[in-house]
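Every protein chain but one is kept in place in this view of the complex.
Up next is chain A:
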Amino acid sequence: MKCPAEMVVYMHEYLDEEISAEHEKELRAHLQNCGECQTHFHELKKTIALVQSTSHIQAPENFTANVMAKLPKEKRKVGVQRWFRHHPLLTAASLFLVLMMGSVASSWDQDHQLSVSKQPNLVVQNDKVIVPEGEVVKGDVVVKNGDLEIQGEIEGNVTVINGQQYMASAGKVTGEIEEVDAIFEWLWYHIKTAAKDAVNVFETGETDKEK
């Protein structure tokens, strides 16, 4: 018996889920009577099942990383923006640091003139401050942007910023001598004095209470 040629077409229509009700009826009727077509249909379904059974393999490890490594470099701007977005705290901290450095640098730049604490018996010559021989200077002496030559006596601390101090053999300082050179030392000096002041405020506050 020669099967009608359209039966195979109907089978594929069925497998594509596009068969009309009429064709399906015809196909079913034919399959019941024809062993050959039954086998053919069965083999097609088996083939599909076999092909489908091979699915679900996975991409190798590091696949995504490998792809990402091969991509052309992105625009720098975006990278920077994303970095800022991902690190808000660091962004804030670095911004703060930049502003701080700016203000420190500008205040450092501003006072390049010689300045001296105001004691009446200090003598200023060009860039040099002299404590004359035999004189006694009372209180702390601060010299900024200049040298200090001590021939007489200072009753208090000595601080020389951006300069040097020379002590004559007859010179005498009762307090501490401190020299500040670089900007960082200057900064450190500021922090220390601020801390000292704070401590002093507390101490005087406490002694006031005690009184």
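Simple rule for what comes next: contacts are C-beta pairs under 8 Å (C-beta built on N, C-alpha and C of every residue); 3 or more make two chains touch, one makes a residue touch a chain; residues count from 1.
Going forward, contacts and distances are computed from a predicted model.
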item: Chain excluded from display, named as in UniProt, from "Amino acid/amide ABC transporter ATP-binding protein 1 (HAAT family)", "Amidase family protein", "RNA polymerase sigma factor" or "nitrile hydratase"; value: "RNA polymerase sigma factor"
item: Which residue of A:3, A:67 or A:124 touches the chain not shown here; value: A:67
item: Residue of A:32, A:47, A:91 or A:200 in touch with the missing chain, whole complex considered; value: A:47
item: Residues of chain A (touch criterion as defined above) contacting the omitted chain; value: 8-9, 12, 15-16, 18, 40, 43-44, 46-48, 50-60, 63-64, 66-68, 70-72, 74-75, 77-78, 82
